[in-house]
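Only a single protein chain was left out; the remaining protein chains are all shown in position.
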Amino acid sequence: MEFIVISALNGLVYGLLLFMVSAGLTLIFGMMGIVNFAHASFYMLGAYLSFTIARISNFWLALLIAPLIVMAAGMFIERFMLRRVHGFGHSQQLLLTFGIAFVFEELVKLFWGNFPVAYRPPPLLSGPAFSLFGTNFPSYRVFVAAVAIVLLGLLYLLLQKTRIGIIVRASVQRPGMVSALGHNVPLVFLGVFGVGAWMAGLAGAVGGALLTTSPTMSGEMSVIAFVVVVVGGLGSLLGAFIASLLIGLLTSFSVGFQVSLADVAQLFGYGEQARQIGGLLTLEISSMSASLPALLMLVVLLTRPAGLMGDRN
Amino acid sequence: MTKDIIQLTDLRKRFGESEIIRGVDLGVKRGERHALIGPNGAGKSTLFHLISGLYKPSSGDIRLNGDSIAGLAPHLITRRGLSRSFQITTIFPRLSVYENLRIAAMARHGRRYALFSLASKATVINRDTDELLELVRLTQARDKFAGDLTYSEQRALEIGMAIGPGADVILLDEPMAGMSREETHYMLNLIRDITQGKTLLVVEHDMEVVFSLCDRISVLVYGEVIASGTPEEIRSNGRVQEAYLGEVPA
Amino acid sequence: EPLKIAVIEAFSGPNAQTAIPFVEGVRYAIGKLNKEGGFNGEPIVVTEYDSLNQTAGAAEKLKAAIADGARIIIQSTNSAITAQISEDVRKYNLRNKGKEILFMMEGSEAAEFTAEKCQFWAFKTASNPFIRIKALVSAMKDTGKLGSKVYSINQNYSYGVDHEKAQALYAKEAGAQIVGSTLHDTAKIQDFSPYVAQIKASGADTILSGNWGNDIILFMRALGDAGLKVNVGNTSLDTTGALSAMGPSALGAVLVKLYNLEAGGKAGETFAEDFKAVIGHYPYNEEPTTAFGTLLLGEALKKVSQPGGKVDIKAVALALENVSYDSPAGRWSFRKEDHQLLLPVAVSEVSKEARYKVDGTDMGFKLLKIVSPEDSAVPVDPKCKMDRPS
Amino acid sequence: MMRIGLLASIVALLLGAPLVLSGHVVGVLTTALIAVLFAMAFNLLSGRAGMLSFGHAAYFAIGGFAVIHAMQAVEKGLLWLPTPLLPLVGGVAGLIGGLCAGYFATLRSGVYFSMVTLALAELLHAIAPNLGSIFGGEVGLTTMRMPWTSFDYGNEVHVYYTVVAWVVLCIGLLYAYNQTLFGRLTVGVREAERRVSFLGYNLHHTKIIVFGVSAMFSGIAGGLLAFTTESINYSILGMGMSASVVLHTFVGGSGVFFGPAVGAFVFALFGSLVSDMTKNWLLYQGILFVGIMMFMGDGLAMLWLRIVNEFKERNWSALKLRALLLPPGLLVAAGVVTLLELTSRILDQQYAAIVSRTKAWPPVSLYGFNWNPTALATWLVPILAIGAGAGLVFLAISRAGREAAPRAALAGEHAR
Partner (left out) sequence: MTLLSVTNLHSHYGKSHILHGMSFSLAAGEMIALLGRNGSGRSTAMKAIMGLVAPTRGSIKLDTKELAGLPSYKINRAGIAYVPEERLAFSNLTVEENLHIGVAAPRPNAKAWSLEEMYGFFPRLKERRNVKAGSISGGEQQMLTLCRSLLGQPSVILIDEPTEGLAPKIVDHLADVMRDINRQGVASILVEQKMTIALKLCSRCLIMGHGAIVFEGTPEELIATPSVRREWLEVA
């Protein structure tokens, strides 16, 4: 019981953080059609910047400024880099962001060093929020969850109450035609990309203090954010939300399942033989928990390619 | 035996809530040129998609030469001798016109996994390709990228691709769309030539073309065939006039 | 003929930060050896090569090094690369009799190198999970930091699995009970709180872990966040940046290491200050490992050095089997049977009272105990079958 | 004709290389050639068939592991196979692995395809450490090449010639593949999948075969690597390898047959040479890649072809523009490198230690000069160089731009 409640809470918080990272990715992916490999780099940049700003001023100011700087960086990349290669198609953009992610990682190593930095929650949020079964639940985790939920609300308003969403999706397909209908397509793209980067920056500013802030954080986050986006369905925010929580809970609970194929075989009376064969058969689910998302993605892709909430197929 | 080469029985297709094809019964005789006309959104293209295997029917049967092909994958249907063109041109834009047609001609000879035969040595296929080129009058544009052709040339190529696999039954979806009068004229002759001895099912809005090309016409309105007959019968059919033709052109 | 030594290390890529302290230790030691006269009357020449952190890259750089005339190779980080170089050296020596080269593995902890992969031409100046955990558990027991219920959490690959085995073995020897054990993906877990919940549920009062890198940092933070009060024993709490990233949640955790700056009293202080004067900072990370390892090599070199002589690697290797070096904490020497280093092991605690503060924090590693070479040694692995040159 | 001459001279150069080059450089060449083959194999899938795989390291690695196991078997006498034929085992394993994985991956297309390949590779990477008997655990698997006739294979050069032979043979086969009927069909798959199936081809089977062939040649490349290093380790399954083949292929240009080879060769040499000069080489490699993607998106090989074409057409104005762009481009590059190198030296831990000890900022040395980090000029010089270079580039382009014809905005936007 205790394990279930605590794991559920942890899973939810982790899931919400994943949502913050992947929301921007799915927005850019779904609306602009750009597979943005640099998205997790924005996340990393947000963490490092807010770490630095928090050090010279305070955490709250960092939370405000760092995502804005990341947004500016994102807009620069869109305006002067991605747009240049727009004519060559999406794969060119994908490759470019791939390279940019690479450069970001190296730059972070250059400026901040190739090791984790001490980015930790501010004193105000350092204590426990409440205590369950004798385990503390940190207030910073509650804060992370709250930020993610506010962000979800804002995004929902932006997309439901404005035409931005449909304009961008139309522009991806036929920018010329949308322009001929009176919309400044480049500006819209710039804005959407900026917002996506801002969200990743915010996620980094918040998440960097929850997890670690290190040069490897982008690589680690990158794959998992793609999993969220694919599982949720390309471009579906709701899908990304559900998938994030799903993956959060999945990784959280799988830790408790020290079950292997051999144990399954045991049920049929073949446990010993299976254990003798070893290898995959004795591999416990709990020790694969970080790979479960990839497995989930594979299963979803092969059975329900449009994802949970996607609208294709 | 003059049994119908294509036989649709109580064919239905629904997308979510709406049923687009509502119980179509239609027979196309071997060797005839058959037109399918009807208002926009009547389901003509959908019917083509069903016959050619792009969509699976919700219910009902489709028979080609007496065998059911309902729900078969497109390539299997093509191999059984039915091929089609698309309303929206579907060619290989960054390949030359010649390469485009050669891929189509390869299919005719069943060279589907020809991993060990050099393209330049495939004389029969190359000859067929040249013939196809001539047939669709693209010999001049042989080495141009297909994507660089003019619209009407692309349409001609599209038709070339449809006849390339050498099927007996050809489905053409609005082959004349976007053509000028003289091109239409040319295209008309072209279609006549290439469907010599074959069966043609064509969707077309240009009534002049339909009336001069086809032996029989079926009229599809909101997913149902309301009439089927010779051009004269259709022209004078009151329901068809009301639903589709409007006042008969002078 | 001057002796050429090649340092092949991951100067770029994700392991670069881990590699730097090792390299600094080598630089320091070679500087010292050269001040004491070098080899054969000439200074020892050291060239550094970037392994690109890939086995293939390392193999290529090894060839470059050999082409440049290197006779001794030193390498520390990344066991996969160590394995690559070790094998390459073995094959090279087989194919080039008389021009042998010597390989100093000065940091790779994997036990295989003195077991199935052991060979005459490679010497390992590092411990292994068994040595470390043996020392750790005994020191924790002696200082009252070993509870009765132990949870073991490790990374799911050969190194982590060895740790798990060692933890089970020595915890049992010390009379504690293993109440749970987990192997998890390496360097992929973002949030360790589920594991902490699992540990809490098991009722453990002590955690033993061989995790390194982010895996230990994140784990310690999750532990601190949950407010779980347990003893922790680990091998990598001192990675650059780790203490500052973990913050106060690291306090009280126990580290087992090849050396601690507080060891050895006066001699230890001299070493620390000397190192700082040469390299620029105190050697609180892995620097001592390579410094002492290389100085141990230096002892062997001194044995065979004769001004104007040729470089005879076989003689160096044979000498290495018999020499020893006295570090401030105790004697370092090789065991002939498997070329495993026998060394004193330092067990310390993360504390604000530590003499040397780390990472700009107010914390450091306070020495708890030095476990003597005799007590830390583990038996020779029967899988080690060493072909000795006749 | 000129092309054949060029190819012949390249092959001749490759054959002659060991006569003049040191053993180490021969080793570098060997790895570069393997990267070349891998990139070419990858491009069969990504460039020709339009299926961008993000997990191609898997097939490369499968080939490698298979060859190591085969070599071990040969060493133990369980298998008889002449040493130079060993990489073939990698091809077979790659083919089998590729057909199996391809069956699933090619069920999807576009980004979804990429994601399936990514997921498959990630899973294999995650599982590999647990299968010690197959993948050898952390320290990997090792073996030794057995002598064959007069080749004792202890010598770098013997290995090199074997690799050259395999690479040349495989590239020849890849070229031949493109000339076959099936090779032509492959391109059709990239251009319009739907049409392919409506022509009567089984799209899924076609794609599986392409995937398999690509994986087979990747497997040979992996096998060659295992053959050269006589060892293999599961880290080769990681994202890094999959990523680098993507970089290589697109730097070189996926639209030209030899493009990937150019990219792989250039980057492999870049890695070997620059890594010895600066620890920031990965950063420069990244910047180089980004630059190429931005300014010559279809790759180095295409750029080369274009220049050749301009020469043939005597298009002096275009050539003049390129020549005009070169010096300012180099100026910018020099400025950027200087700036980054200076920054990296100053942010280095050792330097920071010196600063905190001596409370002074000692000069750093770069290109044999001493740069004083507190002097304005130190920073101004590279910044000015970048500014001036960029300005000149901009000037040259806008000059030329006014003459060039504008692009159609709706081009390629036709109804899909």
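Labels for the chains are A, B, C and D, by order of writing; each one numbers its residues from 1.
Simple rule for what comes next: contacts are C-beta pairs under 8 Å (C-beta built on N, C-alpha and C of every residue); 3 or more make two chains touch, one makes a residue touch a chain.
The structure displayed is predicted, hence computed values, not measured ones.
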Residue, one of B:7, B:45 or B:218, that touches the chain absent here: B:45
Of B:94, B:144 or B:205, the residue in touch with the unshown chain: B:205
Which of A:128, A:176 or A:271 contacts the chain that the document leaves out: A:176
For chain B, residues in touch with the removed chain: 15, 37-45, 87, 150-152, 174, 177-183, 205, 207, 243-247, 249
Contacts of chain A with the absent chain, listed as residue ranges: 163, 166-167, 169-170, 173-174, 176-185
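Following the convention adopted for this analysis, only the chains that are shown with their structure count from here on.
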Chain B and chain D, separation of their C-alpha mean positions in angstrom: 45
Centre-to-centre distance between chain B and chain A (centres being mean Cα positions), rounded to whole Å: 47
Inter-centroid spacing, chain D versus chain C (mean Cα positions, whole Å): 35
In chain D, residues with contacts to at least two other chains: 126, 130, 280, 282, 349, 416
Residues of chain B engaged with two or more neighbouring chains: none
Chain D - residues contacting chain B, complex: 176-177, 179-185, 187-188, 191-192, 194-203, 205-206, 209, 213, 414-416
Interfacial residue positions of chain A with respect to chain D in the complex: 35, 81, 84-85, 87-88, 91-92, 94-96, 98-100, 102-103, 105-107, 110-111, 113, 173-177, 179, 219, 223, 226-227, 230, 234, 279-280, 283, 287-288, 290-291, 294-295, 297-298, 301-302, 305
Interfacial residue positions of chain A with respect to chain C in the complex: 2-3, 6-7, 10-11, 14, 109, 113-120, 128, 131, 134-138, 140-141, 210-216, 220-221, 224, 251-253, 255-256, 258, 284, 286-291
